[in-house]
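The structure's right below; bear with me while I get my questions together.
Right, subunit A next:
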Amino acid sequence: QEETTITAVMHSGLRVLDPVITTAHITRDHAYMIYDVLTAVDENFTPQPQMASWETSDDGLVYTFTLRDGLVFHDGAPVTGADVVASLTRWGKRDSGGQLIFDVTESLEATDDKTVVWTLTKPFGPLIDVISKQSAVPPFIMPARVAETSADETITEYIGSGPFVFDQDAYEPGVSVTYEKFDDYVPRDEPASWMAGGKVVNVDKVVWTTMPDALTALNALSAGEIDYLEQVQIDLMPILSGNEDVVVEKRDDLGYVTIGRPNFLHAPFDNKLVRQAAMAALDQESMLATMQGDPEYYKVCGAIFGCSTPLGDEAGSDLLTGGANTERAKELLEEAGYDGTPIVLMAPTDVISLNNQPVVAAQALREAGFEVDMQSMDWQSVVQRRAQQSPVAEGGWNLFFTNWMVPEVSDPLVNVMLNGRGDDGWFGWPDDPEIEAMRTEYVSASDDATKKEIATRIQEHVMDNVNYLMMGEYIIPQARRSNIEDMIPSPVPVFWNMTKAAE
Partner candidate 1 sequence: MEFKSKDFTDAKRVLKIRGLTVGLAGRPNADPVLRGIDLDIRAGETHCLVGESGSGKSVTSLTAMGLLPKDALEIQGGSIDLEGIEITQAKPAQMRALRARRIAMIFQEPMTALNPVLRVGEQIEEVLNMHSDLSRAEAKARTIDMMEQVHLPDVERIYAAFPHQLSGGQRQRIMIAMALILDPDLLIADEPTTALDVTTQLQILKLISEMQERHGTAVLFITHDMGVVAEIADTVSVMQKGRIVESAPIRQLLTAPKEDYTRKLLQAVPNLDPRAPRAPAEARDVITVDGLEMTYGGGGFFRASQGVRAAQDVNFTIQPGRTLGIVGESGSGKSTVARAIMRLIDPTAGKVTVAGTEIAQLSRRQLQPHRKHFQIVFQDPYRSLNPRWTVARSLCEGPINFGTSRADAMEHAAELMELVDLPRDALDRYPHQFSGGQRQRIAIARAVAMKPDLLVADEAVSALDVSVQAQVLDLLDDVQEKFGIAMLFITHDLRVAAQICDEVLVMQKGVVVEHGPAGEVLAAPRHDYTRNLIEAAPGRHWDFANFRALDRTTPVTGATL
Partner candidate 2 sequence: MTQIPSSRHSAFQVVTGLFSVPKAMRIGVGPTIAAVILVAIVLAAVLAPYYVPYDPLEMNAMARLKPPSDDFLLGTDPYGRDIFSRVVTGGRVSLLIGVGAAVVSVAVGLLIGLVAGYFRLADSIIMRIMDSLMAIPAILLAIALVALNGPSVTSVIIAITVPEVPRVVRLVRSVVLTAREEPYVEAAIALGSSMPKVLLQHLMPNTFAPLIVQGTYICASAILIEAILSFLGAGVSTEIPTWGNIMAEGRSYFQIKPGLIFWPGLMLSLCILAINLLGDTARDILDPRMKKREV
């Protein structure tokens, strides 16, 4: 039988191979190919055992994980408790959720080859949720010798126990990466569901390539030169429409959110009323429409945790979802005594999914009476500049836009924009004790109803305080050759379960 290879064009080139040091999606996707995780959420947002099952002590202080049988790394060594401990420890230094857990960790030890015991000093309700999350930095399990690398340096050996093996020789950073089926991988028996369940691999090889040009990628797919295209620009879908060999579809319904982040340190956004004015001035519909075009692929949504997530709630979001309320914005500006200080709006030019938002926002803000100084720069300059806390005149900034996958904002712990610890927080640095209090409450909450209630309060608070500007949800469809079937509808594109029939 002939080898089956799936050639996939991913949303960006893979350059960083260390899933712990970076939050880049492509690296996370790569990690899901070659690494496995202890526990993972299924499509109902419910954590399920993956490499390990767990038990929680009644006081909520001791978690015992038991590794299942048959787990081996690609180099043939069995996965042991020591590997798990080392991997979790390194992850805990980088991931914000992980840090919170390690803040209350008394000990984390492997009691034998198959058992890991995690002891806390006080209960941490969402512990399993945090280690099961699929984004941004899930705790992937690596051999202990790799996981012992400092958390500030990248690893140099890429061996996991996941369903695919990384082909080091064929790897060209930023261009292509090749995975081979790992024959010794033992999938779970349950059907695959998101990152949980049996990861049954039905192809021999998966090759990811990068195509810098969107149009070329589409043409290559219609010509059958590639099998799968992770992201299709919606406007370009008509090009594929006549081609029966190609299917364009939504992979999952969660998609992305696009957000604007004001800088709390400087005028005018140090003033809550001005932030509210910005919120009133902006219009989700027009921003999403210019980004996506077809309403099928975007959704006006005022829920900061995403509209289709368990915590999602649109409370208090009328100002956001009700279209541009220029009048209200003007009133608020008036009330705030806005003096015409120009807003430095950073506009990246080289990232297609972020090109539109600043342009649309600038127009809306100006209409509401803001002075807007939109400064174009490449994304790297945005990335550097957004870390500057200095005043605008000395290289600071007032507003920028970015995108997240919905699972990355879907609860108060993973959502970095809800961090209210001032300088220690995420860019924009709100000093917001109220929200910090609510997050602490959330951590110690043990049942879903309480969590939901706290989440709603956080939602209301954000709508009032405007920690960030939720600009709505959108979905980027994918395209595949019609002989590629049974792909799991998960936010992370995964290549197990998938089959490729002869064309």
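Per the selection procedure, all candidates are chains of the complex that A comes from, given by their letters.
Going forward, a residue touches a chain if its C-beta (ideal position, glycine included) is under 8 Å from a C-beta of that chain, and two chains touch if they have at least 3 such contacts; residues count from 1.
From a predicted model like this one, the values you see are computed outputs, not experimental measurements.
With subunit A as reference and 1 or 2 as options, the touching candidate in the complex turns out to be 2.
Subunit A contributes residues 213-215, 233, 235-236, 238-239, 285-287, 289-290, 293, 347, 349-351, 355-356, 359-360, 362-363, 374-378, 380-381 to its touches with candidate 2 in the complex.
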